[in-house]
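The complex appears here minus one protein chain, its other protein chains still in place.
The block that comes next holds chain A.
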């Protein structure tokens, strides 16, 4: 894996794009959803796991419909403990909730999955699995292909088919050998619940499948064909994503520095001299860190001139003078989100400016093969949309802008509004900045230490190589 920004695009512009093309949809707002259904013991779980482990995309999640078993009341729970409750009929599963969760994920929102305990036959209270930003979702369960609404969300429907006697043999060996259950109970459960439901409800879902995988001892070829198909679909998606990102970098006629949302640091004597130091070849790391931090403090101070303030502060000075309607800034309403790794160069200056500032992180890297930026993880302060009035997204260097675009989208997905987002970047290219402006219709304020415009880029190639964070941290 390499860092997302590393891949500078080499496309030249061919006329200006239409206004409506200027929008951005990250890969997780259109996740690829695969349903894997089949009767109990058919081997669908192993097919699903094989798919997950074979497609090389981060944030591929495997969701089991088992999570959505309905919580049982006291009477049903007693039945369940005596093996008299029918867990195999469609009604036992909360398909409404499953639909809501998958539908949220399909729309790029965060979803909370319940956790079901087979020991207590109830949902585990206060516990849930949070899923956000998935690019590929594999939904597995006997009724994965049962509900029409779920089927409509799926891009690929797979049914794993096995003869019922094979299923029974698998169940028996699993339940008796692995789970220590007794033979009679297992057979009884099979005959009363599992088999009738399989015949009545599960088998018919085969008709909705795009592919039917035989569950014989060796189904490697069939599974491999399936995986090849999925990979080719994902490749097309990823190419479209990259093409979209490239397109967003096209320029309009307005000079970049005239954009009301673009705020470049005023090139004062000190700023110019610091900039000269920072681009000097073989500058010692001590000096690099020192001058980076100095510039970062100036930049951060500029950013903080644009945060919200109140004019209702009353105070008395030690001389006993009462002062009314004084300006005050709620520094604790400001949070920062650093894009790992180059955004972390700002940690020291953030702490020196607002000592207890909440700092979140996101990791976005580009796939080493396709170059597509991918969200790997996000740690955001809790209740980010309610608790903060400004959120500073930091990055040391913007080359293509793709990682920053994704990071902004992560905030939007967490209900943070545009007016609260400030982008702060030490060094940026015009193309990267334009891409961010275009992706979000010029709604995000961007504060830049050093901006290299398209005109000057060909004499300033250093601006398109990633060096800020490697110099700052001392590792490539």
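Note that a contact is a pair of C-beta atoms (placed from the backbone, for glycine too) under 8 Å apart; a residue touches a chain by one contact, two chains touch by 3 or more; residues count from 1.
Everything below uses one rule, namely that contacts and distances are computed from a predicted model.
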- Message: Name the omitted chain as UniProt records it, choosing among "uracil phosphoribosyltransferase", "Vacuolar protein sorting-associated protein 35", "Ribonuclease H2 subunit B" or "NEDD8-activating enzyme E1 regulatory subunit".
- Response: "uracil phosphoribosyltransferase"
- Item | Touch with the omitted chain, as defined above, among A:221, A:321 or A:475 | A:321
- Touching the absent chain when the full complex is considered, from A:117, A:387 or A:465: A:465
- Note on the structure: chain A residues touching the chain left out here are 266, 268-270, 272-273, 275-276, 279-282, 290, 294, 297-298, 301, 304-305, 307, 309, 313, 315-319, 321, 323, 326-329, 353, 355, 459-462, 465, 467
